[in-house]
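One protein chain is absent from this view; the other protein chains keep their places.
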Amino acid sequence: MYKIAKENLSALFRKIAESQELYLPIENCGQVNYGVWTEDANVNIDILKTVKSPKDAFFPQSENLYTCVKEDKKISIKAEQLKEQDFVVFGMKACDIQGVEVLDKVFLSEPVDSFYKARREHGVIVAMACGEPEETCFCKVFGIDPADPKADVATWIIDGELFWKPLTDKGEALTDAVKDVFAEDSSADAKVEAKKEEINKITEQLPYMKLSLEGWNGDSLDEKFNSPVWEELYKPCLACGTCTFVCPTCQCYDIKDYDTGHGVQRYRCWDSCMYSDFTMMAHGNNRNSQMQRYRQRFMHKLVYFPANNDGMYSCVGCGRCVEKCPQSLNIVKVIKAFENQGGEKA
Amino acid sequence: MQRIGVFVCHCGTNIAATVDVAKVAEMALNEQGVVHAEDYQYMCSEAGQAKIQAAIKEKNLTGIVVCSCSPRMHETTFREAAERAGLNPYMVEIANIREHCSWIHKDVEEATKKAVILMRAAVAKVNLNAPLKPGESRVTKRALVIGGGIAGIQTALDIADAGYKVDIVEKTPSIGGRMSQLDKTFPTLDCSACILTPKMVEVNKHENVTIYTYSEVEKVSGFVGDFTVDIRKKARSVDMDKCTGCGVCQEKCPSKKTLSEFNRGLNTRSAIYTPFAQAIPNVPVIDRDSCMKFQTGKCGVCSKVCQAGAIDYEQQDEIITEKYGAIVVATGFDMIKLDNYDEYAYSQSPDVITSLELERVMNAAGPTKGHLERLSDGKAPKEMVFIQCVGSRCSDDRGKSYCSKICCMYTAKHAMLIRDKYPDVNVTVFYIDVRTPGKNFDEFYRRAVEDYGVNYIKGQVGKVIPQPDGKLLVRGVDLIDNKQILKEADMVVLAAAIEPNPDVRKIATMLTASIDTNNFLTEAHAKLRPVESPTAGIFLSGVCQGPKDIPETVSQAGAAAVKAIGLLAKDKLMTNPCTAHSDELMCNGCSQCANVCPYGAISYEVKEINDHGVRETRRVAVVNNALCQGCGACTVTCPSGAMDLQGFSNRQILAEVDAICR
Amino acid sequence: MSIEANEEFKPKIVAFCCNWCSYAGADLAGSSRLAYPADVKIIRVPCSCRVNPMFILRAFEKGADGVILCGCHPGDCHYSTGNFYARRRMTMLFSMLDYMGVENGRTRVEWVSAAEGVKFSTTMNEFVQKIHSLGKNVRLGDLRCRN
Partner (left out) sequence: MQELIARAKELLADGTVARVLGWKAGDLPYNPEPAYFEKEEDFKDFVYNSFCGANLSKFMIEASKLEGKTLVCLKPCDTYSFNQLLSEHRVDRDKAYIVGVGCKGKLDIEKIKKQGIKGIKSISGAEISDEADTLTIDTIYGEKTCAFSDAMLERCHVCKGKEHKIYDEIIGESKETKDAERFAEVERIEAMSPEEKFAFFRKELSKCIRCNACRNVCPACSCRKCVFDSTKFDSSQKANVDSFEEKMFHIIRAFHVAGRCTDCGECSRVCPQGIPLHLFNRKFIKEIDELYGEYQAGETVVEKGPLTSYTFDDVEPGIVAERG
């Protein structure tokens, strides 16, 4: 295990960025999001949750797929380059890392998404344990340990120092490349264990961590789908895309064409199941009320996805939707609503 | 997918000299949807149109682009050609590569490049065109003539003689207009009243004509064939049916201090008055601003003396609403105000007068009973100076840039009449040019110079200086002898420029007829459609369109009448299909579009809408296609884009933008 | 004209002209042979009130360096009131572009009647000159599509 004083972190970032792109939380106009490190970037590694999850690093909000170029009446197709250079995502929390694993299930199973695959292969994830989890966090509900994130490298911030522990070959390679800036600390393991303990104690006190997922699996599909509870739950929903766009696991995208005047750029961009034109087809929409769209989002996260992926929920308890929904709706309220209903029945 | 044909016109060398037309045609073949392209000498010719029609049939074209002159010139020609070949006329777009390209650019490469881009924009648009079908609207067989001068009278008579009803709206208490103020007319020196009065009587008696004097047009709505007009008949305070026109009231009226409009303020009139003796109708009006009864409540003399009991102080303005198929504007002119020309001392000396004032002075019914005399002291003048182009042909913004056209001739007339009647009076005319292009005009002018010894000096007057002895010192230049001239005169007459009646702007706005910077109404085409306004159903008669003399006015009045008759003779009109259309699936029913519609063409209905299976009863906008004129104000006000304009749709315009910026 | 000064830069200029006044004014400029640079391309619209701010933004998005809107003089609109609405709308749009730091000289509204061929031509000459002085639309270029 290595360590580096927090005030020296820019040396570490500079070192990493020498040979590759480095994504990390950067503050811009009061908001912290993942972005590419530059010398004058306003890095904020103390932030618990960036507004958007770091999924952009692997699955950007919009990306070109290919370009058709039209010359006279001849059309040629220019393919978009896949990611070929290595890059590092620094500071990902345990929940967001689980989020990437959810995306893996979608994009790396057949048919493999080559754009995503290339990024995953070239990306090195440096995780960071959560120092002070908040009341909106509920990662433990999904078996995620915020104190002990699992990625290529794991890091902890303890008393003004960052402790660095490579966990995979990719992590070792990155460590080798940058270890000049590190110091060694023989008592590191002990300090980290103590920190984990401390984090776990905090987690114990958080209101959402003990949420029960009982009843949320593929078996109860019909019962959940037909529940009258949805009718009540969806009503304040604005049908905006906030929850989906801040979510680390939402993976739906739309493919669109942009007329460049000299051909067409085909790109994809994140879509939201909250939007009225989501899965719109010529005949109309197969979910034509907001209730249906609202239900879809949560059924997908808590029922359909686990049913198709060995019980893996496509919610990681990051709590971003809890914080960002304009009308204070969120997945926790949905889970609790069904919990209550179950209680009443019993 | 459209099958588009592109036709590039050479327009002789008008286009072909600066634009590589073959290249434009060749490039067209690269554009989306284009399956045919050719160029030809004159696309608008029979042979050119035949080529278009042949291509439409042979290649099954669904749309065509003609790269040629302005669509304002031949869009209709090509639309009709296309229609004859079985193509919907609204599947035709014009790329204006003449007025907007070949005529203004010299470099062939540059002009060709631009022509190609204009062609692309037109192709991009036609790709999104949809066949449109014009609707039909009915024609009200009645015409309105605004203005009761010689222009309005002649137009009304011609329309009435053709068998259609005509209404004349005249602002003043009598018809007759400026011509009634004139003494004699050039070049024949007939007495103006002698030739005008019979026309006034004729129009007044005509069974098809209704005259509203002392009335103004208040509101106009509707469109060609179906205008609705509100006419404000101002309270005359005299019952038209009872009044016998005896004139006693005017005699007895104690309030006689109001300046006479008819005599250009050179004398006064009573508060109850007819403007002049031959007025039609011969019914006086009470000028309420100067009447003591209305101002102080004390008087009532006219009412007491009127045998017929025609005086009605309680009379109110009346609004008459009538429908018309055609409207003729004949609002005429006035002299400009001379505030900007104080060097001529018009405001300082009563002996400096305008030509129109001289007409009144010379007229037997005028303020001096026809005697030529100085208005300051009543003495007969010995030296008279006429100054031409006062405010006409002006290069700065003091006056008018145009030639008032009638001044040269009426000044020759004045000079000749004065020399004829008062041979001892010397007459000098300062002029820039003497313009006499009319039948017997130059002969007339030459008589003034040669037979009557009028002294014409080419040169301008810099200043007129009133002298202590009452004379006027005229300081000018003689450009031919290149010398300064100082001349003492007893009277100075200014040929002030004429300008359209100031009310015309208000009327043009109501009629949505366009107007030029000088407030003359714009004709649809300067050469080919001189008596029509670009606004359908609006025709122009007389000086409201541009300066003209009486014979020209009368012939134009006749021409305007013929155009109006041509319209009234139709039972139905085709309406412009380029109207707004609201997509009820997207409409919010918010009423913003109706707020900006100038025609009241948008109304709302509450109805059940089926949006892909979702049924909802909602308030939605509905456009009345007969009323909509296709301006598009609503389309931009509509935030959701539910409202769109056929023929100029959002997507079509965006396609043009894209093609130009490509 | 200082167009020769910068031969490299060929601005793209979109001119929206109302059918009744300004388009006819442009026709008159043409028939009077009153030259103005070929960079100006005219789009005919029925009335200035037909021009949606989206059209103008779209032109900039697609690479225009300047957009000018011409209509009938206030009070002379063929449809009576169209240009009054256009005037308010464009004032609002231009003020927003200015507020966002986009040079306001790249947009302009001019009233040109059917009789004002000279004004049309001078206006276009002036406008092209203005765009030349502003140079390529770099700032809006940042807002532009990549191609």
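By written order: A, B and C. Residues from 1 in each chain.
Simple rule for what comes next: a residue touches a chain if its C-beta (ideal position, glycine included) is under 8 Å from a C-beta of that chain, and two chains touch if they have at least 3 such contacts.
Quick caveat, the model's predicted, so the values are computed rather than measured.
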Legend entry - Omitted chain's touching partners, listed by label: A, B, C
Inset, instruction - Determine which one of B:76, B:348 or B:591 touches the chain that has been left out. - result: B:591
Inset, instruction - With the full complex in mind, choose from A:69, A:240 or A:307 the residue touching the hidden chain. - result: A:240
Legend entry - Sites on chain B contacted by the missing partner chain, in the whole complex: 585-592, 595-596, 604, 616, 619, 637, 639-642, 644, 650-651, 654
Inset, instruction - Mind listing the chain C residues that contact the chain we can't see here? - result: 53-54, 57-58, 60-61, 74-75, 81, 84-85, 87-105, 107-109, 139, 142-146
Legend entry - Missing-partner contacts on chain A, residue numbers: 28-31, 33, 48, 51-52, 61-64, 132-136, 202, 205-207, 235-236, 238-242, 244-246, 254, 256, 258-259, 265, 267, 269-272, 275-277, 322, 324, 326-330, 332-333, 336
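What we mean here is this: only the chains that are shown with their structure count from here on.
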Legend entry - Chain closest to the assembly centre - both centres taken as Cα means: C
Legend entry - Chains most often in contact, by C-beta pairs: B-C
Legend entry - chain B-chain C separation of Cα centroids, rounded to whole Å: 29
Inset, instruction - Averaging only over C-alpha atoms, locate the centres of chain A and chain C and give their separation in whole Å. - result: 46
Legend entry - Multi-chain contact sites of chain A, meaning residues that touch two or more partners: 261-262
Inset, instruction - Two or more other chains in contact with one residue: find those residues in chain C. - result: 62-63
Legend entry - For the chain B and chain A complex, residues of the former touching the latter: 29-30, 611-614, 658-659, 661-662
Inset, instruction - Write out the stretch or stretches of chain C touching chain B in their complex. - result: 12, 14, 19-21, 23-24, 26-27, 29-31, 33-36, 38, 41-47, 49-55, 58-59, 62-64, 72, 75-82, 85, 89, 113-116, 121
Inset, instruction - Would you pull the chain B residues touching chain C in the complex into a rising list? - result: 70-73, 96, 98-101, 103-107, 110-111, 113-114, 117-118, 121, 505, 508-510, 512, 514-517, 522, 534-535, 578, 596, 598, 629-633, 635-637, 645, 648, 650, 653-654, 656-658, 660-662
